[in-house]
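Provided herewith is a single structure, encoded as structure tokens, for subsequent inquiry.
One protein chain omitted, others in place.
Note that the chains are named A and B in the order they appear, and that numbering of residues resets to 1 at the start of each chain.
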Amino acid sequence: MMTIVSRLAEIVTQVRKQRPLVHQITNYVTVNDCANIVLAYGGAPVMADDIEEVQEMVGHASALVLNIGTLNSRTIAAMLLAGKTANERGIPVVLDPVGVGATLLRTKTAREIMSQVKLAVIRGNASEIAVLAGEEAITRGVDAGDVQGGTLALSRALATTAQCVVAITGAQDIITDGRSTLLCDNGHPLMAKVTGTGCMVSALVGAAVGVTDDYLLATAAGLVSMGLAGEYAARASGLGNLGSFRAHIIDSIGKFTHVDLQNGAKIYAQG
Amino acid sequence: MMTIVSRLAEIVTQVRKQRPLVHQITNYVTVNDCANIVLAYGGAPVMADDIEEVQEMVGHASALVLNIGTLNSRTIAAMLLAGKTANERGIPVVLDPVGVGATLLRTKTAREIMSQVKLAVIRGNASEIAVLAGEEAITRGVDAGDVQGGTLALSRALATTAQCVVAITGAQDIITDGRSTLLCDNGHPLMAKVTGTGCMVSALVGAAVGVTDDYLLATAAGLVSMGLAGEYAARASGLGNLGSFRAHIIDSIGKFTHVDLQNGAKIYAQG
Partner (left out) sequence: MMTIVSRLAEIVTQVRKQRPLVHQITNYVTVNDCANIVLAYGGAPVMADDIEEVQEMVGHASALVLNIGTLNSRTIAAMLLAGKTANERGIPVVLDPVGVGATLLRTKTAREIMSQVKLAVIRGNASEIAVLAGEEAITRGVDAGDVQGGTLALSRALATTAQCVVAITGAQDIITDGRSTLLCDNGHPLMAKVTGTGCMVSALVGAAVGVTDDYLLATAAGLVSMGLAGEYAARASGLGNLGSFRAHIIDSIGKFTHVDLQNGAKIYAQG
């Protein structure tokens, strides 16, 4: 039996081998980093957000990433159409609900995507997942005790109601499909001081779900990869050198091997 | 009595402590640098430009930055609405009139913002401020001698008519509220060879006005911080290494301390 870590390493190897095309409809703040990190990981990024071309573009892709960081009515419609098209063709969809809860538009859009598109993975920070889980909880009558019972309970509740993998990134990452849960201790506090590290990990998850049907492990592979890159970048750039840190994250993703992953991964099954 | 430099150092300390949320409606060319530099400074950036969410988003913010670098009809409407909402809630607004004078659309939009939104700070280069001051001068009958009397007179004229702080960045920076004027000699010529250094300093000013009502000193704090970062980056990257220079600007903003500011600031009251 392969260990979890061996299986994650195999997913990373497959990304480098299969070069999955990852279609991203994302925000204009971190889009360059999201393209470069997918390229460095071994995938092929493509950004296209016009409603006239997203159906055709997602048809070429191995995965679709929807990131709501800078929404507008034009891109919301494109996201919904791309998502539904991906569903029809069996292409996994990753949702990054950036800033959900901060405005009604974000919350409404995230819910609209969740109701119209079958998701493979939702990846957010603790407060974003809490908003989506809480909304779900209220809507569907989930026991409030669960919702208030901490991040782990929230992520499980959301995974169960949304029937997909839910990942929360933070000091400790949580990856769950509502039944099995993995915890990951990789990463570095400096990652919170650079914009787009959340968007970038969602992009890596997009590449990983593009090469395997095991979305739980694919998500874990993306998160462990990003966490290791953060650890490497912190060492390489010197603490506090945030501009260099960002470049070193891409450096790390581009050159780390399955051996680095096997030596560095801090991931284990919860409970 | 605190010296000017001590008071600027205190503002920087407050940014790092209070972590002001800076809502930026800005161009898609330098948006990533504007987000990263605010994060590195200690603030929290948020970019949102859809008319359906800007009112709500700016309501969470400590400051709003409007940057007209890549305008379109959708974002112009969002800027005006966000600006008026900020005014209603007492949130300071910084205007960066990128390229004003180059096209009618930019001049018209900058004027529209100035007439509909009470600004805390306008930050531009000498020619941008000259356009706005000249327009004001013609419109309001300011003595033409003033308008043609050099950059200092222009910035004072604009500050007086627009009733806000006006900052011109260049070889020597000018910061004035029409009465008091500060001059700053920090900075490095390489800053003109990297896109977005102007946008970035406006973003820093946004963070600074988010923690104090003294907009003159807040603006000075942003300009001195950026100038010191440019000096550091020039040393760290080797002259002419423009790609590295850009990363080192963020490095510097992320790690410089109030001690560095007190040792390095070259700022003094004019006249």
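The rule is simple: a contact is a pair of C-beta atoms (placed from the backbone, for glycine too) under 8 Å apart; a residue touches a chain by one contact, two chains touch by 3 or more.
None of the values given here were measured: they were computed from a predicted structure.
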| message | Among A:39, A:126 or A:192, which one touches the chain that has been omitted from the display? | response | A:39
| note | Only one of A:53, A:88, A:185 or A:213 touches the unshown chain, namely A:53
| remark: Among the options B:104, B:171 or B:269, the absent chain makes contact with B:104
| Missing-chain contacts mapped onto subunit A | 28, 31-32, 35-36, 39-40, 45-50, 52-53, 56-57, 60, 74, 246-251, 253-255
| Residues belonging to subunit B that touch the chain removed from view | 27-30, 32-33, 69-73, 99, 102-106, 193-196, 237, 240-244, 246-247
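What we mean here is this: only the chains that are shown with their structure count from here on.
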| request: Quick one: report the Å distance separating subunit A from subunit B, using the average Cα coordinate of each chain. | output: 34
